[in-house]
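A single protein chain has been omitted from the complex, and every remaining protein chain is retained in its original position.
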């Protein structure tokens, strides 16, 4: 489908695209979604990382994590399922081996992290607390709490609030909390984490899904279920961002199914202060830059001089 | 994408496709999803209704319902949003004006119905209880309870269980309960309605979504949010059917994003006894017949003589 | 029942697809036995691609049906159906790239067409931009018994399409554009006003953007002449099943809803069937007609 193609007119006055999230200043509101952009370096050969609003890392845990057996990914109609299982090098190796590269890039680095116990979350936050290159933390609470029968932190407002509280205590870094969409009422969790000290909210993480290989009668993912992402989920993401924006006062980062500027604009219009692009990076490494350019072109076309005029401009 | 094309070999022994849901005998496991097939007549000029496993009507309420203002529909990537608002003629007019047509069709009629209060549900069930042409009831609990602050019956196991209890009391018809996917844990609601007397469970209804017209900055639906359906949601539907099948003993009807036989087979393999086709009817009026033919062809190819060998044959 | 049995869903191929004015295309589709069932004002649901993008079919008025000479002697002539469309979004953009021989699917003819009115009375057809489409088949019928005038309006000259084909039928045509780049400068409704003063007994038929239809309705109401309008609405099914395309009928209230399906009870309505005031309060029915 079209609707994605926008071009910047020459000589038009450039709109101001800068926004601020939880005290982090972004030159524009576009950044990668965690887990789809590695640790940044992977895409450095393809795009100029300094044109991004921020860099968000692959989710980190206290200790290195092996992740799930393969197959870990499956394409679905206009979407994909993944059950990577949060494979990552762990906080310490990240600081040692991955951060030095990012230090040279003039773009704020947001570190996404997670745990499977309250303690792990707390300890990971502590280790990242004093690293100057880390501009902010993004707390992924879509993980099962192994000590509490595997219930996902982010589906229970109390558990969510406990994690945020602890992380808040252990780190003064700007704190973004990333919510799972697999809940009955996302505003309840949003309010709980806001109250517990989140400086910003990011939504959505993936929707839990499943696909079956009809010939072999096996799930297409070794893990049976996985997270659905990509354009297919965008209407759900826009709805949830819309709801969360109305429910909380802190800024919201919108994510889910963004491919082009028009998609990103939906999120900004319902009130997201910034957006993340995930699956679309795989489809086109330039996707985020196209989004930035397209937003700029749209502002020029509509006579918008500052992107903040656009944010939350939905007419209900 | 392909993968949908299957042809029946001539002369091959025809597999038995008959299944039973809540005591209703179906010649094959394929039926329309409520609200996408009108009252049956609308599609009679295009397909032979007697080749369907069952006919499921548009959702009915006790009294006629006007529905929402327009726009009521919006296309999204591989899906659509609808906020029809359950416009319908009401139970009485259905019986008077719509049922006579269906009486002449040799296919079981399942009546989908809903209410906005407990009492409305109960009363609607009563009026349908003695109508012989009604083979079974499909109870849509994805509706807000106007007397209880608008909380959706199907998101609260207690409320869900109350409705099912009451309907069970008021009618001896086979009772299918249709669940909403907009919940944290669908198995909790599934078990609650099973316990309250459901003979079968149907899932999923639509995922709540939203889309924005970037130019006008208005929601693309007058109702702001609507229900997402179509191929985009299939992975979520397959996952939920898989979960519900493991959680309950009653048969499950799978629905969400089915376009072709391969899609339907995913649901059958995870354990659905039958499937419903919704949005795909709009795309192709023959969609359901293609699904039936494709399932048959698949059985022949795989040497399956009875579809029940296929149901729940997932290898985990 | 008999008529509806004739409705059909068929897989076919494109015979030609040409840009006839900037952004406007004419597509000819092979359609055996289509013409005998199709009435002026009816439409088709066109499946743009056999893939799932775009997912839903797109509604298009039937511009005309006809026959091409057969490829070989002894064979029957090839029947075709023609649509005219304007590129406005994703679906029509894909359509504009289709070629002769490409495979497509057509559902139709669908909906209620125009009522022919009293033979002999003056007939005035009012078309706005692409709204002209359903009026051509109508004119073809009407010229058999009545004097037919076409009032055709648009923003600029590019929007004025197919007028010569009406003239070839013997229809008297009047053109206006908002920017004056073709015909009279201004809105076509001012021409209608003049014509109705001259021919106070005319039957009026209109199709075009909603603001135009509203103005036409008011003029016709003032002049007390019968008006039929062809509406557009967002559609999913095209057959009355989804209830996505409704408009409010006269007497509509929340308690006793009088919704009419544009696809099944329309797209052509007599003006007095519709609740013009309530329609104007909603966005949906004319989402696409705004431009």
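Letters A, B and C mark the chains as written, and numbering starts fresh at 1 in each.
Going forward, a contact is a pair of C-beta atoms (placed from the backbone, for glycine too) under 8 Å apart; a residue touches a chain by one contact, two chains touch by 3 or more.
On a predicted model such as this, the values are computed, not experimentally measured, just so you know.
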item	value
Option touching the unshown chain, where A:69, A:100 or A:303 are the choices	A:69
Contacting the left-out chain in the complete assembly, out of A:82, A:208, A:225 or A:273	A:82
Absent chain, residues of chain A that touch it	1, 35-38, 42-46, 58, 64-67, 69-75, 77-80, 82, 84, 87, 218, 222, 230-231, 259, 279, 281-286
For chain C, the residues touching the chain missing from this view	51-53
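Heads up, the rule we're going with is that only the chains that are shown with their structure count from here on.
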item	value
Central chain of the complex, centres being mean CA coordinates	B
Most widely separated chain from chain C, with each centre as the mean of CA atoms	A
Chain centre separation in whole Å, for chain C relative to chain A (CA means)	46
Distance between chain centroids, defined by C-alpha means - chain A, chain B (Å)	34
Multi-chain contact sites of chain C, meaning residues that touch two or more partners	52-54
Chain A, residues touching no fewer than two other chains	1, 77-78
